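With one protein chain held back, the other chains of the complex are shown just where they sit.
Now for subunit A:
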Amino acid sequence: MDLLDGNLELKEVQKLQGHTDRVWSLAWNPATTATDVPAVFASCSGDKTVRIWEQSPSTRSWDCKAVLEETHTRTVRSCAWSPSGKLLATASFDATTAIWENVGGDFECVSTLEGHENEVKSLCWNASGSLLATCGRDKTVWIWEVMPGNEFECLQVLQGHTQDVKMVQWHPTMDILFSCSYDNTVKVWWSEDADGDWSCVQTLGESSNGHSSTVWSLSFNAKGDKLVTCSDDLTLKIWEADIIRMQSGDGYAPWNHLCTLSGYHDRTVFSVHWSRDGIIASGAADDAIRLFVESKDGLMNGPSYQLLFKKEKAHDMDINSVQWCPGEKHLLASASDDGTIKLWELATLP
């Protein structure tokens, strides 16, 4: 499929109902890439539960396989699978993080992480699954070490943001941590030595061409040399770094602003996700899903991005999360305030 050749559409594959309040977030199980494993994802909601959805290999339709309830006492805001796909971590407004393990089809809560002073908003496992990062309204980012027997030990509490931290995300290949905040900045955290202290090595703020309002989310491209951020300031920003230099052990390589996509969104952009083959999907408070790609425009110095497709009224209310399926190409899941999850297929028009 040549993405730039026009005539594409986002076709609705299925609408999933079940949650009784807004759906905040969803996460695809990374083990989904294996061919004989049915695709699975988790969703979390204001109804205090997490739902596990699986695609039936025979009917190809999606059903809710499990409801994880009676653990969190408030909204479950975020969820993330460990890289092996065996554990699911969930972050809640009840100030705790729960770790769930799939024990023969049933999900059991095997650990509860406490420490944040108030709402935990996001969490993320690093590429090897040895570390888990959490963040919240208490302005801190916590790094937890995964120990044997599902034990988690807090390695460090990172202070630096001056406001509510909305999202954390590890770099796809290196142990560099990124956090987005209500203070309009993205902070980069790194520990030069293996057993050393983590510190903020860079802040992407307004002076570095950063956002002018809350940064809600960020996502890396497949190579890990570019990242996209989305914000309440109605823009997406693309950033790049010399990752190869950093991978060769030459110290920290800073991130630089590459371009800003403005004029495309009418209301807050809550979620952004970069697919493995280079399509950036955004979900916003105007109920629309937008897709962007790098344009092969030889006239500009450096890459520029263009709007590939806009799906208006993708949902009846705000879209809180968009996530590309890691395995199947061009399958996108979206979660909304309307309590539903939708699955979309990017297809060429006949």
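Everything below uses one rule, namely that contacts are C-beta pairs under 8 Å (C-beta built on N, C-alpha and C of every residue); 3 or more make two chains touch, one makes a residue touch a chain; residues count from 1.
Operating definition for what follows: contacts and distances are computed from a predicted model.
Its UniProt record calls the unshown chain "Protein AE7 isoform X2", which is the correct pick from "Proteasome subunit beta", "AP complex subunit sigma", "AP-1 complex subunit gamma" or "Protein AE7 isoform X2".
Contact with the chain that does not appear here is found for just one residue of A:28, A:93 or A:274, A:93. Among A:46, A:85, A:210 or A:283, the one in contact with the hidden chain is A:46. Among A:75, A:97, A:231 or A:321, only A:75 touches the chain that is left out of the view. Among A:49, A:169 or A:214, the one in contact with the hidden chain is A:214. In the complete assembly, the contact with the undisplayed chain comes from A:164, out of A:164, A:242 or A:345.
Set against the missing chain, the residues A:158, A:215, A:285 or A:346 yield one that touches it, A:285.
Listed here are the subunit A residues that touch the chain not shown: 22, 46, 74-75, 77, 93, 118-119, 121, 137, 164, 166, 182, 213-214, 232, 267-268, 285-286, 316-318, 337-338.
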